[in-house]
Structures are given as C-alpha cells and as structure tokens.
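The complex appears here minus one protein chain, its other protein chains still in place.
Chain lettering (A and B) follows the sequence in which the chains are written, and residue indices restart at 1 in each chain.
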Amino acid sequence: MRPDRARAIIMTSAAAMAAIGSTLYLASYFAGGLLALAALAIFGFLRRSELGAEGFAAASRSMLKAAAVPAIGIASALAIGAAVMLATGYDPVASYAALFYGGLVRNWHISVLNATPLIFTGLAISFGFKGGLFNIGAEGQYFVGVMAATWLGLKLNLPAPLGVPLVFVVGMLAGAAANLIPAALKVKTGAHEVVTTMMMAYAIRTLSPMFIRANGGDPASSAHPYATAQIGERLWLPLFKDVLPASNYRLHVGVLVAVAAAFAVRFVLDRTDLGFKIRAVGHNPIAARTQGISTARITFATLLISGALASMAGVTQVLGLDHRMFQNLNAGYGWNGISIALLARNDPIAIVFAALLWGVLDAGGQYMARTASTPNAIIEIVKSVILFLLLAEVVYSSSGAAIKRFLAGRKAARAASEGGRS
Amino acid sequence: MTTDPRAGPVLETRGITKTFGSVVANSDVSIRLERGEIVALLGENGAGKSTLMNVLFGLYRPSSGEILVRGEPVRFDSPRDAIKLGLGMVHQHFMLVPTLTVTQNIILGDEPSVLGHIRYRRARARVAELSARYGLEVDPDEKVENLPVGLQQRVEILKALYRDAAVLILDEPTAVLTPREVDELFATLRRLAEGGTSIIIITHKLEEVRSLSHRVYVLRKGKLSGERATLGTTASELARLMVGRDVVLSVDRPEPAPAPEPIFRMEAVSALGPRGLEALRGASLAVGPGEILGIAGVEGNGQRELCETITGLAKATAGTVRLGSDDVTGWSVARRMDAGIGYVPPDRRASGLVVQFSVEENLALGRSDRAPYSRARVLDRAATRASATGLMERYDIRASGPDARASTLSGGNQQKVILAREFSRNPKFLLVSQPTRGLDVGAIEYVYRRILELKESGVAVLLVSMELDEIFALSDRIAVLHGGRVVFESRADATNPAEVGEYMIRGAAAGPAARSEA
Partner (left out) sequence: MMETLAALFTPQLVEATVRLAAPVILAAMAAVVCERSGVTNIAMEGIMLVGAFFAALVAWYTGSPWLGLVGGAAAGALYSLFFAWAAISLHFNHVVAGAIMNILAFGLTRYLMMVAYGRQGTSNAVARTLHDYKTAIPVLSDIPFIGKAFFDQTPIVYLALLSVVAWAWIFKRTRLGLSIEASGEYPMALETMGRSVVKTRYTAVVLGGVMCGLAGAFLSIENSNSFTEGMTDGRGFIALAANIAGGWRPVGVFLASLFFGFVDALQLRAQGLGVIDLPSELFLVFPYVATIAAVAGLVKRSRPPAAVGKDFSVEGGGD
C-alpha cells in the first residue's frame, strides 16, 4: 500500500474515532473521552512524523501557549469570584466543588442541554460580527424560532423524517424574517442594527404571551411560567437514550445538529464566495464596494442568515427538550450568545467549546445553589469576568510590551542623566 | 537674517532617537534653529520628518536624546508643554475640527474663560486683531468645514500665533495648495520671520527649500544626511543627499498618437457631493486608446464625485457615461468592472485594500465568484494561491508570501497589489486616482512605468492627481477640474504648470489672463 493511502486511512479512522468518542462523551459515556483522546494522540503522531521532532515540539509549545491564555483567564475569573464570595460570606471551596461536580459529572447532561441553544445563538452573533454587524437581538429571533416550532408542532401531522426538517426550515425562515425590518432599515436608512434588533427582541418578547394564549396557554389555570399545549410526539428529536440506554432521558441529539451547524458555518465563511464577501464587507465595506461587491446585498444576507441561525436554537429547544413554548423570558440564550461569540472570537469551532463552558457553569451553578446554597448569580459575575479577561488578552500582551519599553526607557534615561552629572 | 549673535539657538535637538517597536523612525538627529530663521527639513516620504516634528511638539516622546529651548533642556510630556514654551505646529493634515467655527478652533485648549464659561466676545476680538496684524484675513464666525483649504491653513497658523508661538513648525504646508496660494503662504512666512518668529518647514520639494529657507537639513532613513546653507548648495546636491543617489524624475514618454475614436466618454455628468450639494457640474471628458488624460485640480473640487460616477459607486444626477459603444450610466460597479473599467482608488488602505486580508485574498477581491478563484461558488484555494504567486512575481510584490497580511506590506507594495489586481483584469479603460500619494521615489518610478506600459498597450487612462508634477510627467492631455466643472483642457505640450495652476485656483475666470502671463 502506498504511504499516502495508509495515511489517509489512518486520518479518516482517527477522525471517526474522535467523532464517536466525543459523541459518547456528550451522551455521558465518559469512557468515550478516552477514545477521543486516543484519536488526538494519533493526530499528534501523524503531525510529528510530518514536522519532525523539533517542529512538533515547537508546534506543541505554541499550542500550549495559546491554550494557556484562556486557562489563566478562567482561573483568574474563578479567583475573583472566590474573593467576592468570601467578601459576602459564602464558602468558595464548597461552592466551587459543587459547581464542578454538578457541571462536569453529576449533571453533565444538563450542561450539554444548556450548551445546545448557546452554540446556535453564538454562531448567529458571530456570523453577524464577521460581516461587521452586531445582531444584539438574537434573543428575539430565538423566540421566533420557538414560536414557529411550537405552532408547526401543534398543527403538523407528519412523520419525523419529513416533519423535523420542515420545522427547521420554516423556523429558520421565520428567524430570518424577524431580521427583515432591521436589515431593510440598515440598508435603506443606515439605522443602527444594535437599536433595531434590540427593539425587535423586546417587541417579540412582549408579544409572546399572546402566542401562548392562542396556542393552549391558559393564564387562569396554569401557574407561572405558563405554557402552550404540547407538540405532537412524532416531531420530537431522537434521544441519545434510544441508542445508548445509560444516558439521561432528556438528552436529545440537538447538540449534534448544533455541532454540525458550527462546521457548516465555518465552511460557508472560510470556503465559499459568499463567506469571502461577508468577511470583506465586515473588514472594509468601502474597499468591498469599490471592488463591485454589493454591500447592501451582503449586509442583508448576513443579518438574515444570522437570524436564521439564532432561530435554530429555539427550534431545537422546542423539538428536543421543552416540546412546548414556555413564557421563559429570562432564558437569555440570545444575550449569552453574545458572550459566546466574543469569547470564541468568532471561530465557529471554538464557539462549541465556549458554549459547553457556559453550559457547565450554568448547570453547575444550579447544582451549587441547591447543594451549597450559594446564589448562582455569582456564576453570572464569573462569566462576565472571564469574558472581560479573555478579551483584554490582546491588551495585556501589548501593555506588557509597553511596560517593558517604559522600564527600559526609564533605565536609559536614568543612565543618561547620571552620565550627564558625572 | 536678523539673528542676534549673542542669543543662542531658540530650539535645538541633541541626538534624538525615536523607535516604534522595532522600527527606527529617527536616529541620532541633532538640529538647531536661530531666532528669525527659516530652516527647511528635507526628506523623502518615510524619511522620519513628521516623526521628528511630533517629537518636537510633545506628541511622541523620544526614545533617547534631548530637546533644548533657548538653551534649557526641556521635557515634553504632551503638546501642552511644547505650546507653553512657544512652539506652534501647522500639521500636514490640519488639526481643525470641521464643525466648529474659526474662533472656536483657534481658542481650543486655551480659551479665555471664567469658571469654565468661555468669553466668546473677547476671543473673537483677539482673533480679529491677530488676523489684522498679520494680514491673515478670515471670518472668525465661519465654520471651518465651509472654508477652502488655503483659508483653513491660515486658521492653523493663527492658532499658533494666538498662543504667541516663537517657533512655527509647518509639516508639508504646500501639499494641498495651488501655486498662487503657495506664493501667498511664503510671503506670510517671510513676514513672520522678519518679525522674529523662527520657522521650520518640512517638505520633500526642492523648489520650496530654495525659494524660502535660509538653511536646510536633509533627512534620509531617519538619519541626518546633511546640513547646508541654502545659498551655498544646489538642487542636485540636495537631491543626492535626500535619496542617496542621483535621480532624474522624468520619464521617457512616447509621442502621443493622433487620438482615434475615444474608448471612454462622459457627457455633461453632474453628481451630488457628501452634503447634498452639486459637486460635479456637467463635466464632459473623453479618453482615447493609448492616451493618458490628466485631471488637475485642488482637492475637493469634484475629483471624488468624478471617480465615483465613473466607477458606479455614486449615481450621476445628469449626463451619460459611455464605455465603447455602451451607455454604462445605470450600470452597477460590478457590471462596469466586467465591461472593462479598472480603478486604482486614491486611498490604498481605505478603499483599495482590505488590509486585514492576505495578499492573495486581496488579489481575489471583486472576482471571488469566478474561476480561477472559485468553482461553483466554492473558493478554490490552490488556484487562488497559484494565481497570486504568479502576480506577485510579475508585479514584483515583496511580501513574506501570498498569505501575508496586506497590512504588513509597505505602502509601495500595497500599491503594487492594487495595480496587479486591476491590470490583470485587462481593462479597456483605467481610472487612476492619486496613485503615488505617500510613496517613496523608487515606488513612484515603478508606478509611473506600469501606467505608461498599460497606456502603450492601448488602454485609455484617466489620471486624477493633486500633484501637478505628476500630471505633467504622465499626461498626453490635461484638463482642470474646478468647482465641479472642467474649466480647461489642452494638450500637455501646449501648456505649462503656471497656466494650469492659474485655472486650478481661479477656474474659468483665469481664461485669457493666464494665457498672457504664461
């Protein structure tokens, strides 16, 4: 067999191992992690044979360095969180123990469930960022997705293989439509999308109880939060439990759809003509326009696609988990999506990991609040601090250099002035 | 010269070095300036002139070296310190707030006030008094954005005089002025020097050094390469000091062929400017194959609108634009590009390139939807790279590779990327605006050569430039744009810079008078 054939086969099987391993891990089969690690080792080995020992060492060093920054940021944020807890009379050790046990082990499935919509909204917002737009109202498009899925779920009587894709398509169209007005205004009048998408989000949230009442919600009988009737069981997303009996009964395959969406977004942005144009407009609309790219059309497309991605979060949530619309106005998937996009610096694959981190912190935070009775709002603070520190990373490195220069300058000046005196 | 022999220099630098990261902008520069003296600081673009001036003005802190004012070592932490010691600066890009009035701009930072409340009446009186005393007339209540460039420069000078500047530093003050405005400015400066003000003028134009200064310092690559008394030197000696070799900045131009049917024609085109006023008023131009038509004019006389209506970036409110037999007036930018209109925009970084993109991505810009850059709307990276590698070689683009970020390239290489992209589209007609702004001599020569090559291959070229030298170096025919109108048109060999300059400043009114003077 030719060596490159062998290599290709090894690569493919390693990729398959990685995919199966991480899927198993997501489904709470933690041994799957070993499989993923093994795949990683094979990748490393191949890379090493490619680069040679020295090149490989250099590459791993730079990778470690890149990984060190977020690690340090997260650790520092946790330390600040601990300081806040100490200052306000809570036990940080017990709280964090509960947080990580809850988020990573005990309620790992909740972490994954939390992460799923965040991947979509994070992708939505970062897609906008790539095109130079801030779709701050992804929360609104999330609710549109929820409503579309609930409405179809109540009306539609189709077998899952037809029905589920149809609900996704309609939901995405609805999410795109929710951004139609902001996109048109942006292109026609230059109205800033931060204001218009935000106001759309507030408007949609405000109107959503009407939808709930119209679809089986009864404010008189049901306690808060009140909800619509349940959608038909045929449209529910498959559960991991169907194949892997030991996983949690609520854990649905939406997370795999989300990961697939991340890869799709990456492909569109990096490898297609559309993505190229979106990035060009995002960096420099004037240059893009000068080169014949229609900035209006690209801006329009970017906002609509962003809306469609955000609504997928809502669709997944209804088909996979809630099976109805709750008046859950504090869900905040749209708002948290902003953090995810910023944290991952608009890298679609990094968004998956950032969303998992947020999911773990949320799930762990709830467990912590229950078992250690530390208010889980501390997690919100820790999250903001993580965000702040990781975004300031560019700043440390440049200010670090500036401090060095400053000190060097001072030393030189002192030497010069002493020299002058003598 | 009225230098008092007992007084030491007004301003002196000793061994100034300024680095930005690993870039050394100034290295061991020592200069001095006497009272009432006009000193020129000569150097190419990027020689470090502006950096030195920003150090003198407290905007940058020197990495080492010292500054002395009237013999005392001083330390400038901000422009405030420099201003306090009597230094005034007229920046190349005027430091004026367009939405504020002349008075407000002049007093900004040093307002006559009681408890923060500005005494505008007193301020206005002071400004009027200064204008009268120095013969720098300007309406104190006019908003700066409504003033022509020459008057804006007056406001800059008044700003310095308002602060009792003993030293006036002017950074490339003539770059945006017409020949007549330059004469007026120089007269003002001579008057000021006679009154005891010391002046440093930064320039890369030899003529200005010779007509104005007493002494000249030449900077090359951040270092002082010479100091001469103006009377004791020659232009060629200064040029050698400035560039480090002999330069002849004239290009061999082939004789213009008799113009056949024009490829490009615009007829009575009007367009609106940024404030909704008509900025282009019925301009008509025609360019034939193998011909370069140069558009001269002072900045802001409709050049931008001209370029935008030709490329389709802005709509014409009247008139037609034709390419060959097609009326392209209503066409989109992309369709015009496909039809054969090429465009080298005036500002490389703002509109020519996406500087965050790599060289190869910039080369694919505007044609990413077709082969070889993509197939079925999916980018073909290998083909893109191959094409970019070829273009980089053909156009001598120096970069670490096709994947180098455009922002890391020098200005000259950035411009080469743009030329490579536009020329490789095989345009029939090329619009070039300000192609050498901010480039060094080597890059300028390269750009000129490429444009002439393109012309020789039969392309029609429309060259828009604020630099008269450039217009005359390249054009077969010359037209002048003034107030949005084409006020003058002539074969290049039938006119001269003085005549064109007169039309640039006075428009059609220059008419016969310009002819007789010239």
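We take it that a residue touches a chain if its C-beta (ideal position, glycine included) is under 8 Å from a C-beta of that chain, and two chains touch if they have at least 3 such contacts.
What you see is a predicted model; the values in this text were computed from it and never measured.
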Among A:7, A:106 or A:192, single out the residue that touches the unshown chain. A:192
Filtering B:68, B:95 or B:149 for touch with the omitted chain leaves B:95
Touching the absent chain: which residues on subunit A qualify? 84, 88-89, 134, 136, 181, 185, 189-192, 194-196, 198-200, 202-203, 206-207, 209-210, 213, 330, 335, 338-339, 342, 375, 377-381, 383-385, 387-388, 391-392, 395
Which parts of subunit B are in contact with the chain that was left out? 20, 25, 46, 50-51, 54, 57, 59-60, 78-84, 89, 91, 95-100, 104-105, 107-111, 113, 116-118, 120, 159
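Throughout what follows, only the chains that are shown with their structure count from here on.
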Touching subunit B in the complex, subunit A uses residues 270-274, 276-277, 279-280, 283-284, 286-294, 401, 409, 412-413, 416
Subunit B residues touching subunit A - in the complex, by the definition given at the top: 21, 61, 63-64, 311, 313, 332-337, 343, 345, 350-357, 361, 364-366, 368-369, 374, 377-379, 381
